[in-house]
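Missing here is one protein chain; the remaining ones are kept as they sit in the complex.
In this document, chain identifiers A, B and C correspond to the written order of the chains, with residue numbering beginning at 1 in each.
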Amino acid sequence: MRRVYMDHSATTPVRPEVAQVVTKYFTETFGNASSVHAFGREARKGVETAREQIANLIKAKPEEIFFTSGGTEADNMAIIGTALANKDKGKHIITTQIEHHAVLDTCKYLEKQGFEVTYLPVDAEAMLDMETLKKAIRKDTILITIMHVNNEVGTILPIKEIGAIAKENNILFHVDAVQSFGKLPIDVNQMNIDMLSASGHKIYAPKGIGCLFLRKGTKLSPIMFGGAQERKRRPGTENVPGIVGFGLAAELAGKEMEEENKRLTKLRDKLIDGILEKIPESQLNGHRTQRLPGNVNVSLRYIEGESLLLMLDLKGIAASSGSACTSGSLDPSHVLMAMGICHEIAHGSLRLTLGKINTEEDIDYVLEVLPEIVEKLREMSPLYNSIKLERREECSKCTLTK
Amino acid sequence: MRRVYMDHSATTPVRPEVAQVVTKYFTETFGNASSVHAFGREARKGVETAREQIANLIKAKPEEIFFTSGGTEADNMAIIGTALANKDKGKHIITTQIEHHAVLDTCKYLEKQGFEVTYLPVDAEAMLDMETLKKAIRKDTILITIMHVNNEVGTILPIKEIGAIAKENNILFHVDAVQSFGKLPIDVNQMNIDMLSASGHKIYAPKGIGCLFLRKGTKLSPIMFGGAQERKRRPGTENVPGIVGFGLAAELAGKEMEEENKRLTKLRDKLIDGILEKIPESQLNGHRTQRLPGNVNVSLRYIEGESLLLMLDLKGIAASSGSACTSGSLDPSHVLMAMGICHEIAHGSLRLTLGKINTEEDIDYVLEVLPEIVEKLREMSPLYNSIKLERREECSKCTLTK
Amino acid sequence: MYTDKVMDHFTNPRNVGELDNANGIGEVGNAKCGDIMRIYLDVQDNIIKDIKFKTFGCGAAIATSSMVTEMVKGKSIDEALKITNKAVAEALGGLPPAKMHCSNLAADALHKAIEDYKNNNS
Partner (left out) sequence: MYTDKVMDHFTNPRNVGELDNANGIGEVGNAKCGDIMRIYLDVQDNIIKDIKFKTFGCGAAIATSSMVTEMVKGKSIDEALKITNKAVAEALGGLPPAKMHCSNLAADALHKAIEDYKNNNS
């Protein structure tokens, strides 16, 4: 059976060049980077080269990069670290309703610790309004934390404008760039970013490695305690193979970005247009143009996301959904909810995220298989074609008023 | 040049069987373990198999194992998590003076948060006295956190006795087993352990993966926030390749433990006896018999550890030292200090930790090279053979009174 | 995640559709939660002569709907009333823990349909 992986925003395979170097650091250059001896010094060299590669990609200085165990830890470090280090200055944090849980749940934790958090609403395309942001700023605002690209619907947020506003108001600015790092150009200086989170496994490096960019001079309280690694900011034996792999993946991503984005945008648009054309009562979620090149997110009315994923899976297609049944909670995606999409339609959302390994044939295959599956599930659905449909009120009732 | 790696307590190479399976999970079974589709389900299967492998090694249940980014995170999770979850019951924590910084610095952080910590002294062999422990217990003691094997001097602490005392007093017991997991038999039930930290890279698995055993029903406040992974106890995309590699390494370690320990004990004793015999004014640090099979820690008077390491390194031998110059701080090893060893002698400490890749020839090589190096450095040392030696008082002055 | 039996009923659901001559219809769940099951009954002399379902929901929801229709087709309504959600899950070889409540409602829908039939004929 043909296997088509279209879940690159969830995770990516490690690319062969990276797998090779990581393996070398597993078995040959395996030293502890803190050791004095040659095994240690060789490992240290790999770590520092990676730090440069990562810094280069976002126009930072190598000494501003701190390696973490992934995007979640980087988000926690930045947000909790800033809150605790600046709690004497103020207790107010601004974020959005569409952040990843690594940001949202961290903010909720801080609320319990006495901080106040404003969760900015977004519009129907998951876009943030700058006036809304400006109005939310208070005298005691110590941090703005906003994602660059939304992981579900792919909308690209106006980070540069947000950075300018943050700077004007002298507020620290953290960007969750887990979905944009290595995929979109980032310049931490031009964009006035003070902190930025990234994760390796989204750009063909291993899982379990990420980093935080922390602008020189930015105060941060640590969230973990122990050894003096990462200039005393992140304790624990450095994950040298992961770091080296992440560095190489970042460098390659930078080199290939422009061309790969052209390719992915073409594939993405073909897929979006094909779905909207072939499947009635389907809609695109997220911004049509301010959108990550590889992201397709559609809602296919009258059907539920998990059963859709299972059907696709039986045809070899790997995708994801914002349905409650795949989120582990009772509610569908908080992102789709924040965009004002009703529960029923949110449950029927489908995310296809493209990457290096996808070809035009993959797109054709999905466009061949998906309409049949949707038709089959709709035939089973009591919501579809039902004379009783008009009587239903859930959709109007459940639409969250933002 | 012959290369002899004798720093296995710092880190180990990934063993070939493990490297192979990890690479497979990099490029083939690369899915996100939380995904619904086949790529995700295959990854999930790997994770759950690993959880069983780890649980088996310490006689725990699979659902009591939570994967972390390493030993440091597991220590932080256990200690901070227990403190915060039980702060209404009491504010007192008991640990020892010879813990790893991942435990010590976490305790120091908690002291700033209003907790009280007793750091138990140890004797000249880094052994803990049970009466001292019993006396330290207070009505408001909520946690005892004590390491199984000391990472510097290799002394094996009486975990079973400590566990019995903890249980008798109804106090939670956390064990930093980073240096014993996979090397010594552990039974969390027999030993009355409630929490236990382990790390992959000490047992031939990759760096950046570890775990916390958490006895069912034990309350723990989280230290990181985000996704619902690891049954909501540890957020972030699971490091599937690392987890799978850690699982396999744990299983293999369990299978090979008895035989490998016999082999390592023989090599260790040959090395200890050889050094003490060939090098005058040398001493063994740590317990002579209650000692990790692969650990050799000696002090070679009149010389300093870093220069000793450099000399050894030039001969291809990788080792470590408790000297200040290798610890990143101004003082030599806090472990040697706690054992009452004077600064001067602590600076001249040398740790050689043996592992799978070491052979009897390696031991012979070190026994050939080390005495010459020590002689050379002593010739340079103003402390050696000096008529003024008698006048020096540092040694008596600096010996820390415990 | 799902047993082979669940996947079989999910991919080849039995008795999908509506019954024009239904004399009992039952529905549980709502679109907000992502699950709606509707069961159509054709009851003759207290025997379930025909049964159909339509379900909006996850794999477990569809499989349990299919399974319950198969379990009661040809049975008396008294027998059908004895069938529990748990029995349906067991007949499928079990469901993932997370699915045990939210998507395991097919017996409820069946009972509602029988109730509806009884109301219609009382």
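One rule holds in what follows: a residue touches a chain if its C-beta (ideal position, glycine included) is under 8 Å from a C-beta of that chain, and two chains touch if they have at least 3 such contacts.
What you see is a predicted model; the values in this text were computed from it and never measured.
Listed for chain B, the residues touching the missing chain in the whole complex are 302-307, 310-311, 314, 323-325, 328, 330, 332, 343-344, 347, 379-383, 386, 392, 394-395, 398.
Please note the rule applied: only the chains that are shown with their structure count from here on.
For chain B, residues that reach two or more other chains under the stated contact definition are 36.
Within chain C, not a single residue touches two or more of the remaining chains.
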